[in-house]
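See structure below.
A single protein chain has been omitted from the complex, and every remaining protein chain is retained in its original position.
After this line comes chain A, so read on.
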Amino acid sequence: MMSSGVRPNQIKGTGLSSGRKMKNSLMAGLMVLATLIVLTPLLLIFYFLIVNGIQSISWDTFTQLPRPEGEEGGGFANAIAGSVIIVGMATLLGVVVGIGGGVMIAEYPEHRLVPAVRLISDVLSGIPAIVMGLVAYTLIIAEFKTFRGFAAALALGFIMIPIVVRTTEEVLKLVPQTVREAGLALGLPKWRVIYSIILPAARSGIITGVMLAISRVSGEAAPLLFTALGSQFWQLNPFSSLGMAALPLEIYNRANSPFPSSLPLAYAASLILVVMVFLTTLIARFATRKK
């Protein structure tokens, strides 16, 4: 780095007053200290999750249903399945609308609605998850008194859309203009160029965006609180009026339970959730690395 170049006044040791030198080292020390403080909670949480989580996970965790409160043992197979179904449905919505929005912004920039779509998508990404839960509640459950899992998926999907839009837009813009021109010069219609040339070229970047959105959304509990509700039973129908279990809800309910025997499964659920989230993040990183 250029900062390692030796400066004349350093050689003689005259130019740099000891006060300046001391301040320089003091500040360097403070930055290191701040970084260590920032990393401490991360390490503490990891330690907490791994130590408690591994002790609490067993085969039952993945295969059994929750037992009545106060009883030990049991599992949350229903919550794992519920999370997969809800996040799966949300991903479908997030991917279709998100990629659509990204393509609109990147490929039809002359359209007069493009600035509005971009701005609103940006602003949408900042709206708290719990508010999206309220919206899904008033939109679906207050109207139809049913479709609980679906409402939860809708809320999560809304949260995913702006993330997918942004990454799609950014990777599509990385595809060189000449590629588009080459496609058009071959006589392909514009939609063919986008569908068969540009989207495949940008695939890994778009997958990264989708994975990031999935990892963001699969840990969300707030939008599920009054939509999916949670459940003690096998309830895998997202169009039912009965509550559906999900991992983040499981953690929340057990963490607030007055029975200490509820905690181990909260640890187990947390470890599973964090591993899932980190795996998706890692896959997302890996997908971009390869490019």
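Please note the rule applied: a residue touches a chain if its C-beta (ideal position, glycine included) is under 8 Å from a C-beta of that chain, and two chains touch if they have at least 3 such contacts; residues count from 1.
We adopt the following convention: contacts and distances are computed from a predicted model.
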| item | value |
| --- | --- |
| "Thiamine biosynthesis protein ThiS", "Cytochrome-c oxidase subunit 4 protein", "Phosphate transport system permease protein" or "NrfD/PsrC family molybdoenzyme membrane anchor subunit" - which is the UniProt name of the missing chain | "Phosphate transport system permease protein" |
| Sole residue of A:57, A:86 or A:129 that reaches the chain not shown, by the stated touch rule | A:129 |
| Touching the absent chain when the full complex is considered, from A:120, A:201, A:236 or A:283 | A:120 |
| Interface with the unshown chain - residue positions in chain A | 2-3, 5, 7, 9, 15-16, 20-21, 23-24, 27-28, 30-35, 37-39, 41-42, 44-45, 48-49, 52, 96-97, 99-101, 103-105, 107-108, 111, 113-114, 116-117, 119-132, 134-135, 137-139, 142, 158, 161-162, 165, 189-192, 194-195, 215, 218-222, 225-226, 229, 248, 251-252, 255-256, 263, 266-267, 270, 273-274, 277-278, 281 |
